[in-house]
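Take a look at the structure below.
Shown here: the complex without one of its protein chains, the others still in place.
As written, the chains take the letters A and B, and residue 1 is the first residue of each chain.
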Amino acid sequence: MGRTVGNNRFTKCLAVLITSLLGGGAAQAAWELNMPVGATDVSAKVFDLHMLILWVCVAIGVLVFAAMIYCIVVFRKSKGAVADTSIAHSNTAEFIWTVIPVLILIAMAVPAAQTLVEIEVVRDTEMTIKITGYQWKWEYEYVGEDVSFYSSLASESNAARQLNTDIDPFEVENYLLDVDKPLVVPAGTRIRYLITSNDVLHAWWMPDFAVKKDAIPGFINEGWFEVNEPGIYRGQCAELCGKDHGFMPVVVEVLPKEEFDVWLAEKKGGVARAAATANQ
Amino acid sequence: MSATTTHDEHHDDHGPDKGIMRWITTTNHKDIGTLYLFFALAMLFVGGAMSLVIRAELFQPGLQFVNPDFFNQMTTMHALIMVFGMIMPAFVGFANWMVPMMIGAPDMALPRLNNWSFWILPFAGTMLLSTLFMDGGGPASGWTLYPPLVLQTGDALPFAIFAVHLLGVSSIMGAINIIVTIMNMRAPGMTLMKMPLFVWTWLITAYLLIAVMPVLAGGVTMLLTDAFFGTSFFQAAGGGDPVLFQHIFWFFGHPEVYIIILPAFGIISQIIPTFSRKPLFGNDSMIYATASIAFLSFIVWAHHMFTVGMPLAGQLFFMLSTMLIAVPTGVKVFNWTSTMWKGSLSFETPMLFALAFLFLFTIGGFSGLMLAIVPADFQYHDSYFVVAHFHYVLVPGALFGAIAGAYFWMPKWTGHMYNETLGKVHFWLSAIFVNVLFFPQHFLGLAGMPRRIPDYATQFADFNAISTIGAFGFGFTQLLFVYIVIKCVRGGEKATAQVWDGAEGLEWTVPSPAPYHTFEDAPEVR
Partner (left out) sequence: MSTMANETERRQRIRRTAVVLGLVALAFYAGFIAMGVLNS
């Protein structure tokens, strides 16, 4: 059965590859080609920055590759091209292709630096969450609220990821990207996070927030994010942390502010009710 | 190498000893070059087999073949073997063979040291590989050996560290030899600025090696004392700093990537003019660009660590210095292109690999520039985008440079032309598969797949499957290269002294195959 699934997938692969090469856009849902725009203002800015550099690189690439291809096509010995050995150097040319790249780089560095400053300056935050990495799970602590819990790989994924299991990963919803208890945060709130580790290095990566920060034992890093849209967002540990590095996903459930307040109150209210809420 | 060992005491100054002892006791730069090159070729398949284990496991989601710990050992060893066992020895092999011949020297300046530098390698390599069979398995912390994770390695840790030390000693001795040779053994009239670009790039590379290999050795020594002698350089519990190791590692690691690529730049700078039948455009600015790249490589290391939580000023500095490297690199690409301008191009296998280098290395350069942009790097960092980036500069970059050089000089080494048809088949299969292998990894990284994971979410399945197909295609294509090399060593069309009609330089003035001793009387260079 797995075999047929594989074959179907392969035909689909080819079909989608062809359509995506020809038409682009339509296939993107099935074939993630690009960075997500994400759910925060910062992630949108990072996406724009990424696209800006990408297009600059594409433009330069088109020019340079066109010149190379022109040489390859036109100056062929087999077509009778004779080498003009007098062309050996040109200070003008060297000057031009040193200065122009410098100017392009400056033009790229300015927006990059602006976005970086915005990301790095942590201010006006409304609540603080402490993230601690463990081999191989995350701990989330709501600072000042006396609420904290561990977040590990969901049991369905955990069963399906074992060696020699019969479970087809395609049958598991959000395979490897699901946890037992996600981090729950309110939407439209500027959240400061502190991050550290209890054992080895980890990195908390949430592509939709454009957040990736290393968890370092003995040191505390900080940063912030503010999510606009409620929803469930998924990421993973990004720094090799041992055998189960691939199995400690990051899941954040963003609730509207009022619902979050209820959730937090229930969480504080008691273990039994909290467990019920966390499982939704 | 003949199978019989003779114990013939007769020593002929103009020919090698017979049998296995020739290779063990040799101080001849050509023999040692050959040893390096065959060692590198063997390691290419050892490291390649490991990458195929990785790609096989990643063909489909779910774990099919190996457990996650062994997977991590494979990613670690694949990188260590490929970097220290394959690509660096390959380029030292080229340097051994070609540098004396290019500068009109009879041999390397320190022939016995040369023998040592090589013969350390097989033992260091074997020790490194043997760690896979030790209790607790081989190192599984990635080739970056980041503590605290690396300190969780089992019995293998001291052996792996000692192997890294030995490999470093070998490289440093090789580098000293190359610098000393270039500075002291040039034929009369061979001024520094007249030296071929390959010699120049190796001179600069050798200086980089001497500066940074000891830094790596220092870093792993501190790991060793942390693990066994109670120090806490990198252990927070004892007042140490895990990030310090990253600074040390990348202070070595970034120049290291230029140690890998600069000799390839040199080879490409020999090949493109030959097959364009035109001198290298902007020879002097190529030298200055190489030197600038080498200098800048010392002040960009922390761009590998943008997510560790550096101060804003530090991030800005390393972003700008990293972007600056694009300038001299661009100068090189523009000069190579201008060399082809109004040339008379022909497309033998070395030229084809050089052209693939030009296109694909440039793609790797673009993704490198993207990675320099810190806010965007927060998304790219430790994702498959990075994997795609450095494989583009290492495989169609450095490795294609080495393969191009092998085809370019093989007639000079063996006295026979290789089979051109097979060479072209090798080229086209390699060039296609390498893109099938690595291009989809850009998409995987952008879509959010972290690197160094043995299993992945189902939305990454399709591109991973394609990548694995490319990997197996690329891997098996390289067997063809071995066949071509063996065939060429054994026989084939006789090569002339000049071999290529556009070839210029001292190495093309000696007969093919190059006699065991060349330039015993220094040539006059005008």
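Following the convention adopted for this analysis, a residue touches a chain if its C-beta (ideal position, glycine included) is under 8 Å from a C-beta of that chain, and two chains touch if they have at least 3 such contacts.
Not measured: the values here are computed from a predicted model.
In the entire assembly, the chain absent from the figure touches the shown chains B. Between the chain not shown and the residues B:36, B:118 or B:233, the one that touches is B:233. For the chain left out of this panel, the touching residue among B:214, B:314, B:473 or B:523 is B:214. Residue in contact with the omitted chain (choice from B:176, B:299, B:312 or B:510): B:176. Within the entire complex, the positions of subunit B that touch the omitted partner chain are 109-110, 113, 172, 175-177, 179-180, 183-185, 210-215, 217-219, 221-222, 231-233, 238-241, 244, 248, 251.
The rule we apply is simple: only the chains that are shown with their structure count from here on.
Mean C-alpha position of subunit A lies 30 Å from that of subunit B.
Partner subunit A is touched in their complex by these residues of subunit B: 60-64, 66-69, 72, 140-142, 146, 148-149, 152, 236-237, 240-243, 276-279, 281-285, 307-309, 312, 315-316, 319-320, 323-324, 326-327, 330-331, 333-335, 337-338, 340-346, 355, 358-359, 362-363, 366, 369-370, 373-376, 378-379, 381-383, 443, 446-448, 450-463, 465-466, 502. Of all residues in subunit A, those touching subunit B in their complex are 6, 9-10, 12-13, 16-17, 30-36, 45-46, 49-50, 53-54, 57, 60-61, 64-65, 67-68, 71-72, 75-78, 81-85, 87-90, 93-94, 97-98, 101-102, 105, 108-109, 112-113, 115-117, 119-121, 160-165, 167-170, 174-177, 199-201, 203, 205, 207, 210-214, 216-219, 221-222, 235-247.
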